[in-house]
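The full complex has more chains than appear here; those shown keep their coordinates.
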Amino acid sequence: MNTLGQLFRITSFGESHGKCTGIVVDGCPPGIKIKERDIQKELDKRKPGQSNISTQRKEKDKVEILSGIFNGFTTGAPICLLTQNKDVDSSSYEKMKNLMRPGHADFTAFLKYKGFNDYRGGGRFSGRNTIGFVMAGAIAKKVLKKIKIETLAHTIQIGKLKAKESGLTDIKKNVYQNDLRCADLKSVKKLENLIYRTRQEKDSIGGIIEGIVLNAPTGLGEPIFDTLEGEIAKALFSIPGVKGIEFGLGFKSAEAKGSQNNDFFQIKKRKITTKTNNSGGILGGISNGMPIVVKLAIKPTPSISKKQKTIDVRKGENKLLEIQGRHDPCIVPRAVPVVENMLAVTILDFALRAKIIK
Amino acid sequence: MNTLGQLFRITSFGESHGKCTGIVVDGCPPGIKIKERDIQKELDKRKPGQSNISTQRKEKDKVEILSGIFNGFTTGAPICLLTQNKDVDSSSYEKMKNLMRPGHADFTAFLKYKGFNDYRGGGRFSGRNTIGFVMAGAIAKKVLKKIKIETLAHTIQIGKLKAKESGLTDIKKNVYQNDLRCADLKSVKKLENLIYRTRQEKDSIGGIIEGIVLNAPTGLGEPIFDTLEGEIAKALFSIPGVKGIEFGLGFKSAEAKGSQNNDFFQIKKRKITTKTNNSGGILGGISNGMPIVVKLAIKPTPSISKKQKTIDVRKGENKLLEIQGRHDPCIVPRAVPVVENMLAVTILDFALRAKIIK
Amino acid sequence: MNTLGQLFRITSFGESHGKCTGIVVDGCPPGIKIKERDIQKELDKRKPGQSNISTQRKEKDKVEILSGIFNGFTTGAPICLLTQNKDVDSSSYEKMKNLMRPGHADFTAFLKYKGFNDYRGGGRFSGRNTIGFVMAGAIAKKVLKKIKIETLAHTIQIGKLKAKESGLTDIKKNVYQNDLRCADLKSVKKLENLIYRTRQEKDSIGGIIEGIVLNAPTGLGEPIFDTLEGEIAKALFSIPGVKGIEFGLGFKSAEAKGSQNNDFFQIKKRKITTKTNNSGGILGGISNGMPIVVKLAIKPTPSISKKQKTIDVRKGENKLLEIQGRHDPCIVPRAVPVVENMLAVTILDFALRAKIIK
């Protein structure tokens, strides 16, 4: 279904080439000061850049607040936010509507919705729906700010090229200063070049994003089923293109020994921390007070200009497909603000469950 | 909370050193033939072996059916299953109850539950709670069998040592023929030796499990929030020690180009399939009819006999800890049947949502 | 929270004097033909009449479909529907915003939302939010029509005056032919006069609505918690002013003997029915194939022009209040289409749970 969360709950609606894409945010505490520009600021982070590494579409996504905010403050009632779709050209989709684009959801959508799905621009499966996630995240961030929790995200790898590890200061300062959304400014050129060359080859490329939650209090999450890892993973797998998620050392911990992987506890200045943070801030499904660290594997954009083999789903015939249109050769940079905001949505839900915020 | 699933719903209860560990299975269709031995069979897969690579504890876990089955068939009412705890020795836990074991949930449990948590044997956070998952999975498997869906799991890596890739025949035939739960019999010795040597070093080691869903119909899962990846990930993160989850190529897809990663559609004998299965059987959060393939990173057992630095949480002092007791030096093999059964639980939930089973 | 339902799920947003009132409808099967006028038709039933018994406000509520419908058919994606608020005059609410209107939600809203609630026109607590229920019901009705389920509602009592009992034919034919929404045309005048006289006295009056589900299949509902009675009751208590709900004989069954109240089963023409329908079509929380019959007690509109004692909630002083404005002296007639549509919403949810509709 299209609703996520228990106490901070978001309901998504809209299609890529329909009238709008939107979100209803439920469970936001009353009395939070929200201006349109607080939301627009996050939305702007998601806009395609003007550089060589992104789509040439112009997306002037502008937030409209329909409900839930009165005299500049949240009222406790559901907040409906939407962005109208502009600069939409559906003609190419009409032509190839029966040709299932490899790597896209066309085929599964066709089957599940018995051919009634809106196929234009990916319809309900389009990355445009992450606009709603970002708008909801903008609200969540304002609430989290009151308890000093912050969420961050940045590009750490494109294809096989890794950026150098960055400190928190650089992540906070640099990520939105470059179109790659990378904290290590020295790596930007190299990684952008890889994307640029890939586009020249009519191809696309994947990458890895790291998300971080700072000042997360202890006690977020629950044992057994509603683990912090599980709920964060569920939320992040909502972002199109995500194919893997790991916390802390993640798949590296599978290769490690216990003596290397265990984080020793220590008391310093009356505060209990761990010396290392291999666990990514989560033990037994519950936050331990260290930064929560998650990595996401993003697959290469399925839309490539190269000829691909596929089928005509109505005629039942093998076909060749050549996708036209203006596509991001790499969606990693554009997914960065989505990760950052989706983390905020999930962490706020847990903060409410833990009764840290009333 | 301790309930998972929408239409096939399981509620877990019990503690490691309490009276029992159990599960309530709700939403099982009526008329499914279930015998105690169907459940016991799955439970036996989870028992520690007698070999050098597992705990020396004897766990004679025996299922008791308390409700929901009448005259040998499910009635549609909730099925309560439990296993009594035997061979329990809590003395060592009493002694070190204030010493937070690194890598364990002791510290987060202590904080979240204000010191009232049952610390004996990890209490609510113990791997013993996966007994309930397995019992629920045994029920789910019987239902899935009616529509020919099958779930499998096997060890594919211990530490940095990988088993050779195996075909489905070997996975079905070999996994429960060796204590490592590995399909490639030629790799078993080598991987077991690594575990054995690690135990000799008073250490532990992690590994990777692959889970597979065979004959999954198309249309399981939903776009946006209740994606197949997201819900499977949430369910699998319930298994203690899981720190990463990926589908299909997963983190490898982040390094790939679109032309490499896209699975081309083809029609063969009137059936639409994809030539490759880099997506792991899931596109847009929905199954495409190919096998669903998921990999899990399992961290090394946190309980190691080496001395570790930690704290006394009540005194607020730094301490040294030496964990006694009989622990698995590697929990990967024992997690294999848990993965297999937890996949069954989740897939059945989706099959019910998709109205494939009434 | 503002979401209702399991498989057919509606999320409400909007305020009385805000920009709009709306609903997101999730879980609607794909391929249902929906035109704007299907929804507008139901919405028009809810409009205030031009007669003496209703508010003098003009409410030209016009539906806008924002998503989920493509080429005239539902796509399976969430359907966002909204109605913009027009003819809004908030001035009187500004003046008396600190005076808690007796019988209204002003006081509880003020406390719960710490004074940040939108008080204009009752804000989130206004009867205007039932516009969303009606729009969602219009969708549900189109789906239910495919399986021949129909929902009805009609006014059966105003104050102490009861309309004569009507047959199904009259209910279907007459209810929307008069502003009272009454099936017994001979009673209309008498009951309307009571409302008219009450308004003259600057007072308001309550009444009783009967809701009916025709052709409900057997097997809707579940034992124990998600009973058909319980879920219908929960949905109907969402309608402002409802203070009591009963099924079949309801409170009269409390006065009856078992031999009077039990409905005897009979087989006629190979169909099993009950001779009487004292149960209101529900046994053990599950529909038995007879018409589902529910009655709702609606309290008198709290907004009356008489002077009333109340408090100034910010000053903490006792005050006198004289409510201005254009209010329905009796909300019963206007609640009739809301009941009819809310029943459709709930019954469709149960039909989906019972897998009667795919």
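Note that the chains take the letters A, B and C in the order they are written out, and that residue 1 is the start of every chain.
Heads up, the rule we're going with is that contacts are C-beta pairs under 8 Å (C-beta built on N, C-alpha and C of every residue); 3 or more make two chains touch, one makes a residue touch a chain.
Here the structure is a predicted model, which is why all the values come from computation and not from measurement.
The full homomeric assembly consists of 4 copies of the same chain, 3 of which are present in the displayed coordinates.
What we mean here is this: only the chains that are shown with their structure count from here on.
Of all chains displayed, A has the C-alpha centre closest to the centre of the whole protein C-alpha set.
We define each chain's centre as the mean of its Cα atoms; on that basis chain A and chain C are separated by 39 Å. Work out the mean CA point of chain B and of chain C, and you get 46 Å between them. For this pair, chain A with chain B, the centres built from the Cα atoms lie 27 Å apart.
Contact with two or more other chains is made by residues 223 of chain B.
If you check the complex, the residues on chain B that touch chain C are 6-7, 77, 223, 353, 355, 358.
Of all residues in chain A, those touching chain C in their complex are 1-3, 9, 11-15, 18-22, 24, 26-27, 30-31, 66-68, 70, 73-80, 82, 112-114, 116-118, 123-124.
Residues of chain B that touch chain A in their complex: 1-4, 12, 100, 102-105, 107-109, 111-112, 124-125, 129, 157, 159-160, 198, 201, 203-208, 218-219, 221-227, 229-231, 233-238, 240, 242-251, 253-267, 270, 272, 274-275, 279-280, 283-288, 297-304, 306, 308-311, 313, 316-318, 354.
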